[in-house]
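Only one protein chain is missing from this complex, and each of the others stays in its spot.
Coming up: chain A.
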Amino acid sequence: MVFPFPRGITPPEISFLAEMEMVTIVPRQRLEGLELLGGPVEPLIPPRRTSVPLWLASLLKRQRRANILPPPWLHPESLSLILDIETQHADYQHAFSPPPPLPGQPKLRDRGTQKPTARPRYTPESQRYYPTPPFLPQNVAQDQAYEDGGEPPTLPFHWLEVGTMLLDVASDDVVEPDQTRRLLKELREVRSAKIRAGVEVLDDAAVAGGGVTLTGVGAMEIGEGRGFIGGVVDGLRRIGASKEQARREQLAEAANGGYDATQDDYDEMEF
């Protein structure tokens, strides 16, 4: 009974997850609705748009039974805007460009003033459940362009996998596939440079109650960095075991004495 995989999902498993993302297709043939184990699929009636999981969309696309409408972020214009944010914007010199908001999460510019209004669903075991990628419509085509909302485009959690798979299967449906491919590659390089530069702050994740933020990171980027980041953090923790004890006593003191400056220190740490 050998299970050879390391802790944490591996890149093929991340692609497997990304294939659960919903994308929009325009079917070319009729097909009745199906009850799948992953949830129901609506009937396909050409030329009505339907959202289906990416694995099903690519299955239909390969057999030329449907066309895929690429998500709005997978467009040279959106990608170069995001690339500008990643490289030029002063706030994101050391951080990733902001991810799309979760349901109920206020828009980026309102986040200081508005509270999140997320309403969890409940599981049959009455546990709270907040849907997250790959089960959010982050990759479906939208009717309105970004200009209307004034919101800049954002990279979804599974951007690299979905982008690569769409370029692979449906490059004739993507606008300017070569340009898009080049921009994806550039984004990937810019962002992996940020991960490498962020290694210095990993020390903060090695103490009790501490952590390092990676907000905006993509699933595949976590997969790539998991072994290294996890290893460094665990190594630093072993080295700093004595330092940690002193720090914990200090934290306990702070908690008892009402001195709460330590908490604010954490919020500044970002990649």
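We take it that a residue touches a chain if its C-beta (ideal position, glycine included) is under 8 Å from a C-beta of that chain, and two chains touch if they have at least 3 such contacts; residues count from 1.
Operating definition for what follows: contacts and distances are computed from a predicted model.
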item	value
Choices "Signal peptidase complex catalytic subunit SEC11", "Geranylgeranyl transferase type-2 subunit alpha", "DNA replication complex GINS protein SLD5" or "N-acetyltransferase domain-containing protein" - which one is the UniProt name of the chain not shown	"DNA replication complex GINS protein SLD5"
Residue of A:D84, A:D178 or A:E249 in touch with the missing chain, whole complex considered	A:E249
Residues from chain A at the interface with the omitted partner, ascending	1-3, 5, 7-9, 13, 16-17, 19-20, 29-32, 34-41, 55-56, 59, 63, 65, 99, 101-102, 105, 115-116, 118-132, 134-135, 202, 205-217, 219, 222, 226, 229-230, 233-234, 237, 244-245, 248-249, 251-252, 255, 263, 266-267
